[in-house]
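A single protein chain has been omitted from the complex, and every remaining protein chain is retained in its original position.
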Amino acid sequence: MPDVGSDEAERERRFQARIDAGEKIEPNDWMPDAYRRQLVRMMSQHAHSEVVGMLPEGNWITRAPSLRRKQTLLAKVQDEAGHGLYLYGAVETLGVAREALIADLLAGRAKYSSIFNYPTLTWADMGAIGWLVDGAAILNQTMLTKCSYGPYARAMVRICKEERFHEKQGYELIAVLARGTPDQRAMAQSALDRWWWPTLQMFGPPDDASTHNEQLLRWRVKQMSNDELRQWFVDLTVPQAREIGLAIPDPELSFDEASGHWRIGPIDWDEFWRVVKGGGTCNRDRIDARQRAHDEGRWVREAAEAYAKKRQA
Amino acid sequence: MNASVEELLALADDRLVLGHRLSEWCGHAPILEEDIALSNVGLDLLGQATRFLELAGEREGRGRSADQLAFLRDPTEFRNCLLVEQPNGDFARTIARQVLFDAAALPELERLARGGDAELAALAAQAAKESRYHARHTRDWFVRLGDGSEESHRRMQAALDFLWPFTAELYAGRGELRAELETLAAQATLELPGDPDFPASGGRRGTHSEHLDHLLSEMQCVARAHPGAQW
Partner (left out) sequence: MTSEDSQWPLWEVFVQEKTGQPHEHAGSVHAPDAELALQAARDVYARRGPVVSLWVVESARIAATAPADAASFLEPGPEKIYRHPRFYSVPKAGKSGKKP
């Protein structure tokens, strides 16, 4: 009688050996259930974030103050739709249909990056989001291009190529404001004040409080911890703010000569969890908007299928 | 013979307003693929508008940039047709608006591309190339919605009925439009409406519907709030 327990253990050992050898895991390869579940969770959260992320920026397309900014912002939000699409596609390689993923999002069963629960209150927020939020996302995504799961890594390579212009246009946008009229400068500083801390929280809870961290590192899904990524981001971004004359809203911010790192003050994790759990300004607006698009689009999706069916008959 | 500033503004404003309307769909379309497709059309139109505005500003000779023309003119100075300022409505109305617009715009762009105004001809040729792709996509939707479900057929016919009177501004002779769209409508199992008693017009003279002012208030508010600022 075959020993199922040791069969499973042998499979897991071989799987880990492939990971350790730097091999990519592809959709039809054997993988532990936990690995599959983690990837479905990560990739779908990432996909939902891209799609929900279209809303805070989409909010300002109709008010963009120049033709160039209008087109750039529309192109950026269009890219985000594309990224959502690539990522839903990556989840689908693990056998989960897009319909199910969308149903989970709308029912509140799925998470998306909580940064998008904050409101975009001024035009300068478009700069802050591109510079900070996309800047943070790029670091995470660059790391994920090395992810052990093939389809996710490949989607990340494609996304990283496209993301480069997002961060640049955001930084340029806010830089122009920072050296503009007094009103524009104030607008830029206000945006930085409101988006700095939530962006730092995007990297997730500190390593000692993060449940999935160790396992994801062992499976080479991630290559860096939350805190490492956060520090990387701070070190890149503080000089950028100083370059354009904007102040990071952190009275404890200081440069540590010994390590060469910028040290930040304490992050308010209570606030983070409050927003994640539904207490942000826009949580309900975001899901409401997606629900409406979904509901109002149903007759369209059905019509297209009805047409196709008639042609097959 | 060169096009007049008024003609250039009409070309530009049609595309600026229509591009703006299409951008309103981004994040709210029936499916992700369509968020991307409609944004694509919107981006092309905004690009075309920018180039036509730049040319108009040059020829006008008053030193107005494309941005100044876009963000600082009042509604009565806009020369877009009434069709493009109509709100998006449902997806059927957006598709009908696009099909009707491109059916008129494409022949006009092709004519300008062969015309004697060399600078304009180059812009028109590029715009025609893009419009051909737009028309392909929206006509495919026109047929799928017309001949899809009962509900989509009803919505598509209603959209066509509502927007048809606005086509008067785009066509010299109504017969042209009918001929152009008859085959398409038949494929879509839709009926082209009868000629209205009172075809809508006025956009080319700056007499717009109430929709344009709301659209421009939104579009121009940030630019107008910071006079002289760079973006």
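Just so it is clear, A and B label the chains in written order, and each chain counts residues from 1 on its own.
The rule is simple: contacts are C-beta pairs under 8 Å (C-beta built on N, C-alpha and C of every residue); 3 or more make two chains touch, one makes a residue touch a chain.
What you see is a predicted model; the values in this text were computed from it and never measured.
Shown as candidates are B:6, B:33 or B:218; the residue that touches the absent chain is B:33. Considering the whole complex, the residue from A:103, A:186, A:209 or A:247 that touches the absent chain is A:103. Interface note: of B:137, B:178 or B:211, the residue touching the hidden chain in the full complex is B:137.
In the full complex, the hidden chain is touched by subunit A at residues 26, 28-30, 82, 85-86, 89, 92, 97-99, 102-103, 154-155, 158, 162, 294, 298, 301-302, 304-305, 307-308, 311.
Annotation for subunit B: contacts to the undisplayed chain at residues 31-33, 36-37, 40, 136-137, 140, 144.
In this section, only the chains that are shown with their structure count from here on.
Those residues of subunit B whose C-beta lies close enough to touch subunit A in the complex are 20, 23-24, 26-36, 39-40, 42-43, 46-47, 49-50, 53, 66-67, 70-71, 90-91, 143-145, 147-149, 151-152, 155, 218-219, 221-223, 226, 228-231.
By the touch rule above, subunit A contacts subunit B in their complex via residues 51, 54-55, 58, 61-71, 74-75, 77-78, 81-82, 84-85, 88, 123, 173, 176, 180-181, 183-184, 289, 292-293, 296-304, 306-307, 310.
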